[in-house]
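With one protein chain withheld, the remaining protein chains of the complex are depicted in position.
Up next is subunit A:
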Amino acid sequence: MSSAATRTAQSATETPSPTEAQAPETQAPAVPAGPADLRAAVDYADYRLVPARRPWRWVGTVLVALGVAAVAWSLATNPRWEWGVVAQWFTAKSVVNGLVETLKLTAISGVLGFVLGFILALMRLSASPLLVSVSWTFSWIFRSTPLLVQMLLWYNLGYLYEKISLGIPFTDIRFFEAQTTTLISQFAAAVLGLTLNQAAYSAEIIRGGILSVDQGQLEAAAALGIPAWRRSTRIVLPQAMRAILPTAFNEIIGLVKGTSIVYVLAYSELFYTVQVIYNRTQQVLPLLLVATLWYVVITSVLSVFQYYIERHYSKGALRTLPLTPLQKARKFFATHAPASTTGPASTTGRK
């Protein structure tokens, strides 16, 4: 370490150096002078830290804010949106009834679809070639036919099979027999179509989740003598849930809006109800807006559920869980409260 090198380094970074004659007087006493001294010239510990300025971030923020304001303005002031009509129908009895039907269809088909999907996923992962191919074929067929076609097919099943009966195959023993058309109502056709379609997709989602869990986890559980069912439910599934949940919620949210397809069966869920109303009143756009707003509400509520459920399953996966929005807000108000500005944390480091 030579003094020449020291001097070069210092002049390159333009650090005020005590070895230079023009060194400001105020800094000179802080450091003992020495030709080979590489220590910082001044003790900066008491200086205030100033973050770098980011002007483009501000430009971007302003531009986006302007855009948002423009859209809001047009929504609020354009009379053709007919917000009065929207408000009038938003909580109308028929619309709310339709909403309830939509929620019912979503809940039933969602639950049944995921249960069936779970079974299909286990079949697909089993060692039996027959179970694997049946599961594969199921997904193949239901993913390759349009939901609309499936729906109409189930509703018209009576045309293909007049009677449905339960008995011992290849014998004449029948426990139960009924006309297909009386069994498959609009509701039954809708649930059947949505469930089977949902099962095909969720099977793949669940299978993907299970595959994402490290093989060593199963081995460790087996080596500890933990039974197979418990291995799946206690060890594998909770870990698979992390991979399953985001896509599963995508599916559920898709299903909420997907239920609108049952209008082809003239089933009065939200979308069909709205259609019936605007065919009568000719207020097409405001009524579509009514339906849309309800879909937005449902999706928003589901998104909140998603956030907390994902958070629940992420325990152990992250070293520390991030704060929830609520906790963040509380922390913000706690640290930015007027009283705390006199606290030690905000006063240290100021000159």
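Here is the rule we use: a residue touches a chain if its C-beta (ideal position, glycine included) is under 8 Å from a C-beta of that chain, and two chains touch if they have at least 3 such contacts; residues count from 1.
Throughout what follows, contacts and distances are computed from a predicted model.
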Listed names "Sulfite reductase", "ABC-type polar-amino-acid transporter", "Cytochrome c oxidase subunit 1" or "Oligopeptide transport system substrate-binding protein", matching UniProt entry of the absent chain: "ABC-type polar-amino-acid transporter"
Which residue of A:A76, A:L160 or A:L224 touches the chain not shown here: A:L224
Contact with the hidden chain (one of A:A41, A:V86 or A:I235): A:I235
Residues from subunit A at the interface with the omitted partner, ascending: 214, 216-217, 219-228, 230, 234-235, 238-239, 313, 315-319
